[in-house]
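The complex appears here minus one protein chain, its other protein chains still in place.
And then subunit A:
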Amino acid sequence: MRGLQLPLSQTQRIRLQRALEKLQSLSCKANSDASVTVADTIPVNYEDAFLKGHGTTDLNGDLVATVCGVVERINKLVYVRALRARYKPEVGDIVVGRVVEVSQKRWRLEINFSLDAILMLSSMNMPDGIQRRRTALDELNMRCIFEENDVVCAEVRNFQHDGSLQLQARSQKYGKLEKGQLLIVDPYLVKKSKQHFHHLEQFGIDLILGHNGFIWVGEHVEARDSMVVDQANSSEQSRVPEEKNQTHTPLEMRQNICRIANAVRVLSTLGFSIDADLILETVELSSTVKIDIHDMLGSEFHVLVAEREAERRSLMGKRKR
């Protein structure tokens, strides 16, 4: 556990230590030899033919890890998957990115990968919804759809031959994200799951867990009806900012957004995997304990969340048996 930068009192420190030890003992039962640090020997049957993958090297006849991570074995390939590395995209992942550049017929997005991802104009749903060829006029009006620094949600389509990534945003649920905040966590904390778009009905809030560690928490927006309206208003763009000035997010929704965002921050600091259920449980915990939104980032709440997670996992372990 890297040093938690929180002012913990003595009792809080002890409680947190105990909770983390409990969690560690629970996970150790699975496969304790899976996690390695640099220069650890990887247990391998040297008689079988195996392939040395990323993160390993041959040192004096032993297979030794060169990064800190988890040993993965797929058929004959043995490699070490580093935990705190940059995001490693796979086709079909849902990612949230920020527009860095508007070029000819494409947008470049930053997605916490070693290269910027490309979103082609042809991979976007046009505002009027009709499938048609993109004209030169569309190309000139690209900025009406996405500008620099906009936050966009898209899906990984494929890899180009030079290693760069192509995205697509063909369905209604992808597109520009407004009225909310973007949180950045480590990519390995967001696990693959069936659903990445969560519409939290009880709060009226959209929660998008991007695989690349970018998490969007914002007001719920109906699937892209606003895009059609925007196109009609594009000639009267000067009016739109003024209207926005008058319609701020209502206070209660803002409180819910902040509570959810703080729950994500707490889980990320403690290093727990982030999924929608866990976030909702953390938010419920904060309301039952009647803690102030800002105090969710304080040491007491961190300790409570760690303890609660230890309880939950030990209960799950008991149920399995």
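The criterion applied here is as follows: a contact is a pair of C-beta atoms (placed from the backbone, for glycine too) under 8 Å apart; a residue touches a chain by one contact, two chains touch by 3 or more; residues count from 1.
We take it that contacts and distances are computed from a predicted model.
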| item | value |
| --- | --- |
| Hidden subunit of the complex - UniProt protein name among "Multifunctional methyltransferase subunit TRM112-like protein", "Ribosomal RNA-processing protein 42", "Propionyl-CoA carboxylase alpha chain, mitochondrial" or "Sestrin 3" | "Ribosomal RNA-processing protein 42" |
| Residue among A:Cys144, A:Leu200, A:Cys258 or A:Leu280 that touches the chain left out of view | A:Cys258 |
| Among A:Gly180, A:Gly210 or A:Gly271, the residue in touch with the chain that has been omitted | A:Gly180 |
| Contacting the left-out chain in the complete assembly, out of A:Asp93, A:Asp150 or A:Asp206 | A:Asp150 |
| Residues of subunit A in contact with the chain not shown | 5-7, 98, 147-151, 176-182, 218, 241, 244, 248-249, 251, 254-255, 258-259, 261-262, 265, 292-294, 296-299 |
